[in-house]
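And then chain A:
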Amino acid sequence: MSNFTRRGLIKTGATVGAGLAMPTFITSPLAAYTNAPTGGSVTLGFNVPQSGPYADEGADELRAYKLAVEHLNGGGDGGMMNTFSSKSLTGNGILGKKVEYVTGDTQTKSDAARASAKSMIEKDNAVMITGGSSSGVAIAVQGLCQEAGVIFMAGLTHSNDTTGKDKKANGFRHFFNGYMSAAALAPVLEARYGKDRNAYHLTADYTWGWTQQESIAAATEAKGWNTVNNVLTPLATTDFSSYVAPVLNSGADILVLNHYGGNMINSLTSAVQFGLRDKIVNGKNFEIVVPLYSRLMARGAGENVKGIFGSTNWHWSLSDEGSKAFVKSFGTKYGFPPSQAAHTTYVQTLLYADACERSGTFNPCGVSEALEGFKFDGMGNGPTEYRAEDHQCFKDVLVVKGKENPTSEFDVLEVVEITPRAQVEYSADHPMFAGGALGKCNPGA
Partner candidate 1 sequence: MDAILLQILNGLDKGSAYALIALGLTLIFGTLGVVNFAHGALFMLGAFCAVSLQKLMSVSKITIDPSQLDFLGKPLKVKTPYVVEWFGPKFGNAIIDWNVPLAIIVAIPVMLLVGYVMERGLIKHFYKRPHADQILVTFGLAIVIQELVKANFGANPIPTPAPDQFVGSYNIGALIGLDASYPYWRLIYFAFSAIIISSVFAFLRFTTFGMVVRAGMADRETVGLLGINIDRRFTIMFGIAAAVAGLAGVMYTPINSPNYHMGMDFLVLSFVVVVVGGMGSLPGAVLAGFLLGVLESFASMNEVKGFFEMLYLPSIDQIIIYLVAIIVLLTRPRGLMGKAGVMEE
Partner candidate 2 sequence: MGILTVQNVNKSFGGLKALHNVNLDIEEGKIHAIIGPNGAGKSTLLNCFVGKLTPDTGTVMFDGHSLLGIKPHQINQLGVSRVFQTPEIFSELTVWENTLIPCFAKRDGAFTLNALSRVSDNKDMAEKAEQMLVDVDLIDKKDMLASSMSRGDKRRLEMAMCLSQKPKLLLLDEPTAGMARADTESTIELLKSIQKKLKITMAIIEHDMSVVFSLAQKISVLAQGTVIVEDVPEKIKGHPKVKEAYLGEAQV
């Protein structure tokens, strides 16, 4: 038993059976953490949906990752590395090691995502896993990374739970969440649509939907709105007509669609088809709200998004230096502007690399320490902080609406307001985020 290492995946030298003449002995020093890079390179694992409904978002994330790797290794124009407030990245890889990467397919299933992440850790010796386009997957992979002792830099995940009840010491989220969406949207909605409103919620019947609905209802009710009804819709629904039809006579004058991806496109399309937006109820124009927008997905709804409010983590039309630099290098390389998923994954990669540089190690505990409480700027969302208590980034949130007169196929949303960070902040022990424990950082090995 002495030959077995207690925690996972260390390489030790070994004698082999007598049949082999002179086996090579390689005894590597006992590593202090999982997958400590040994050669001149370090491997990152990009785990994104490549099949299934979110494959296009996954493809965009992957583009951003490749761009980030290129910049880290000194290629391209450096992108956001030039605008990033921390200057420890020099284009010389990470800690002098060339950055390499492996990719995998999450299929937007927690099982497949974990299998893919495990293969990156076990087979390819990835020292950090990042990516994903749904909260279920993010939470599942975050749990795995915690157990295996590698860092997880979450991609697109919007559920409160990722940094709420399911938060993990090895996991970090740059993306915003349901609470922040609600906090940013509510004042804008109040200003545009007034105080006295009756909202009808259609909510995707799984955890992300529930947490977002809870957040939006709480935030709008605080502004004086009344929540008439909340109807849960099955994930597999493709035709939302039977959920939309009852809205007509419910007395509600606002419809909130707590849907994402294909669900969002279909429910919004149905709602517009049924002429909800042409109605006048209680003497007011009927309005539709989509709290979480994704530009890539919104395109699928075509004309129907025009004038509809929502929130988003980032948008390519922002004019700060960081955003401009990113859009320029991404656009030059690929010919179209990046999505918010691309932005968040690019930034996460840079943040990880920077944390390694500052702490001088790839050890998850060192990286984690460097990220906790880290304040930075120049990454597109204004001054940002990675909060130590729950590993959630706090930054400005964008309120957007579907553009009335788009000039190109990418020009789907327009930024209505940049809600300052102070307005979307919450305390780490907020009841919507309660119930979990961060635990301690796990270096594995």
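How were these candidates chosen? In short, all candidates are chains of the complex that A comes from, given by their letters.
To be clear about the criterion, a residue touches a chain if its C-beta (ideal position, glycine included) is under 8 Å from a C-beta of that chain, and two chains touch if they have at least 3 such contacts; residues count from 1.
Note that this is a predicted model, so its numbers are computed, not measured.
> With reference to the defined contact criterion, which of 1 or 2 touches chain A in this complex?
Candidate 1 is the one in contact with chain A.
> Hey, which residues of chain A end up touching candidate 1 in the complex?
Residues of chain A touching candidate 1: 51-56, 59, 205, 229, 231-234, 236, 238-239, 241-243, 245-246, 248-249, 262, 265-266, 269-270, 273-275, 278, 296-297, 299-304, 316-317, 327-328, 331-332, 337, 407-408, 410.
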